[in-house]
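Note that this complex is displayed minus one protein chain, with the remaining chains in position.
Chain IDs A and B follow the sequence of writing; residue 1 opens each chain.
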Amino acid sequence: MRYIRSMTVGVLTLGALLLGGGNVRAESVLNVGMAAADLGSLDPHRTATTPDKAIIGWMFNGLVRFKPGTMNPESIEPDLAESWDTSPDQLTWTFHLRKGVQCNNGYGELTSDDVVFSLKRAADPKVSSFSSDFADFASIEAMDAYTVTIKLKQRPPSLLGILTNYQGGNIVCKKAVEKLGDDFRTKAVGTGPFAFAEYTPNQSITLVANKNYFRGAPKIDKIVYRYIPSDATRDLAYTSGEIDLIYGRQDQVWAERMKSDPHTVVDVFGPGELSDMNLDITKKPLDDLRVRQAIAYAVNRAELVKFKGALTAREAVSIIPHDYLGTDEHAPLYPYDPEKAKQLLAAAGFANGVTIKAIQTTLPSMLNTMQIVQAQLKKVGIDLQLEVVDHPTFHAQIRKDLSQVVMYAAARLPVADVYLTQFYHSRSIVGTPTAVTNFSHCGMADAEIDGARTATDSAKQKELWKKAQDILVEQVCAVPLYEQLQVWAHRDKLDYGYKLDASLTLGPIVNETSTLK
Amino acid sequence: MTVAPATRETGALARFGTALRRHKMASLGGGIVVLAALSAIFAPWLSPHDPLEQDVLLRLAGPSADFPLGNDSFGRDILSRILWGGRVSLYVSTASVLIAIVLGGAIGILAGYVGGLFDRIVMAAMDVLLSFPTLVMGLLVVAMLGPTVGNLILAITLTAVAPFARIARAPTLTIKERDFIEAGRALGFSNLRIMIVHILPNVIDEILVMASLWLATAIRTEASLSFIGLGVRPPTATWGGMIREGFENILDQPLLAIFPSIAILVVMFGLNMLGDGLRDTSDPRLRHE
Partner (left out) sequence: MLTYIVKRLLVGVPTLLAVLTVVFFFVRIAPGDPAFIILGDQASPQALAAVRHDLGLDQPMLAQYADFMAMVLRGDLGNSLVTHQSVWGEVAKVLPYTIELTLTALAIGTVLGLPLGVLAARRRNEFIDYAARFLSLLGLSFPAFVSAILLLLAFAIELRWFPVISEARANDPMSRLSALALPAVNLGLIMVAYVMRVARSSMLGVLGEDYIRTARSKGVPAGIVVWRHALRNALIPVVTVVGLYLGVLIGNSVLTEIVFNRPGLGKLIVNALNQRDYTMLEGLMVIYAFFIVIANLLTDLTYGMVDPRVKHQ
């Protein structure tokens, strides 16, 4: 059948050559294999999952962007905005837009109208998942077709961070949103290097090069983003040559096997998703600091990294991830000391062991981790019972405050404030009206977190963030486990065109500099 | 005067025995099933290691003297996990089929015996249950209620009840008109006693055949759900879950998927042979030849 097919292709190509007078360049198609059953949403203000974020990174721009391959808030560069000015109090920001940027799929030039519409949309809780990022915004206004002014109620820790090509900062085209309505979810329109072409539910999304891209036409003509949920099927499809860029299994064995193929490049990059084991300090027996400390002493972080693999995982340094603006890279974490753990348990009255219950997802990467932790805790007499439920149930139940221990893996905008607020500020405690993801019910660092938020002096700000981390670590609101890096692999014929160290979209950026030989 | 004995009562059980003795296939199948059941029951004593004990250094290791079938991706002993996995299969399948037999049998006999509107309503409800394919029902129940042994049993029982109810109902309809039942009634025996003592033995034959086939279905369903990722919660060893894990690691260590696949294949084969043999001996049309 393979022969028949290649013969057919040959005949067709020959015909095309004859008709086109030899002026035909083979279309370069990048086939991507993604670990998901289907698209969630292409609407950048609604994307909840890694599979959605990765593809959106190829379709949209922000006012500003992280330099491709990086995620350092200090290296943010112009994107749709050519330049910007700030008032002395840093509460008014004026952005000057690049002229002549075209919306994809024929929706006309992108102007300040689109930018204002897009940012207001991202700030609207009814249509956006990221509205809380815009809490400090007072107004967003178009001064003329190419000027946008943003007024703030108070200065957020990183305004430019919010306006990058990430989550709510992605700029959508107003006319397309209005015209497509509900269909925007599957046919989203931005200004990025690749434009939506086709969506086949449960199968794939096809993007085509945006020939009018303001940084130049992409050299890759087409991207087919295939949904292949099974790790094994995806691996096999890569082996058989059906895909060129593959979302990896986040473990050592996988990375090693891929590395052994001479024509494969394994991409391991940031951000690290930090797995924290959040301990609910209001529930017995975790209300006893000694029990929490025992857990902290019993967890062997080095072994976790060893299991996950040094190629793809790294040790946690604090209760918030590595490399964020404000992370304490040497937070006073409890060392691995099972004897100390046993003593503490005995002192707390649990010499004969203690049982702790956790609701856990069936998602293999998270479940595996928890199973190792379970084995580690068992050695000191802590029986961690896992009630395993499917992923949606897991998310629903932990938010109803039903689990004593919640393991949660997350990466956020790389500024300490975001992570600290969402996970450890009393405002964010689950079950409250302003709940986000504070599962530990800790609130003892509220003053420091709030203080750092509004501090104008950056040294003072970092000092407060460090203090907040010290308090939370010492009180064992959470036990950090390890950081999972993003793992992808691609054939060496694909060249991204930049050095990939990190990508907030959790996938490699494919843009106008990328080539496929 | 005594009520005429239920003529087939002893016949059914005796034939079960003769079937096994005379029918080579049935006895071979029965042998396999018994062996599998024994190894599952005695798994705690037979297995060389703790099925949950992890050893990071032995991840995906091939067979060795200490671990005859090798280690899985957590470094756990595959042989021990297969033995323990058999317990889950055995437990889920026997429990769900037994409940289905008791419940389905009771429903069928009751519906057939009482008749009328009650019969129609009950059998309509059975039709609704029959409209769910077993695996789809399993997916629905387990995904929604959680992957526990109890929910698995619930899901399989729900689909298995209706066929057993139908089997039990049909002969009840004919038997209840017979003389000895009338006689029993005339003697003032309670309906319950008549149903249990006189109707049950007459339907047990078909139920046994059906049971052996449903055991296979139950094992397959349990394994399929685990394979899809909705089986009994990890780290519990199940065959389907092991095959799933093996498939995910197929390029690194194919043995991981092969051993549990063989286990499931052998047991299913045994059950199907047993069911076939029993059917051959209880199906009068085939028996006469």
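Quick note on the criterion: a contact is a pair of C-beta atoms (placed from the backbone, for glycine too) under 8 Å apart; a residue touches a chain by one contact, two chains touch by 3 or more.
As the structure is a prediction and not an experimental result, all values here were calculated from the model.
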For this session: Using the whole complex, pick out the displayed chains that touch the missing one.
Result: A, B
Seminar exercise, completed: Filtering A:S28, A:T94 or A:T186 for touch with the omitted chain leaves A:T186
Exercise. Pick from B:Y91, B:F189 or B:F269: which residue touches the chain that isn't shown?
Worked result: B:F269
Exercise. Which residue, B:L135, B:L173 or B:V197, contacts the hidden chain when the whole complex is considered?
Worked result: B:L135
Exercise. For the chain left off this view, which of A:V32, A:L163, A:I228 or A:I320 is in contact with it?
Worked result: A:I228
For this session: From the listed residues A:A346, A:A435 or A:A455, report the one that touches the chain absent from this view.
Result: A:A435
Exercise. On chain B, what residues meet the omitted chain?
Worked result: 25, 124-125, 127-128, 130-136, 139-140, 143-145, 159, 216-217, 220-221, 223-224, 227-228, 240, 243, 247, 250, 254, 257, 261, 264-265, 268-269, 271-273, 276, 285-286, 289
For this session: Mind listing the chain A residues that contact the chain we can't see here?
Result: 1-2, 4-5, 8, 37-38, 40-41, 46-49, 125-126, 128-132, 182, 185-186, 200-204, 226-230, 233, 236-237, 239-240, 242, 389-393, 395-397, 399, 410, 422, 433-437
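The rule is simple: only the chains that are shown with their structure count from here on.
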Exercise. Along chain A, where are the residues that touch chain B in the complex?
Worked result: 230-232, 235-236, 239, 249, 253-254, 257, 303, 306-307, 362, 364, 367-368, 371-372, 374-375, 386-390, 393
Exercise. If you look only at chain B, which of its residues touch chain A in the complex?
Worked result: 52, 54, 56, 59-60, 73-74, 143, 146-147, 229-230, 233-235, 247-252
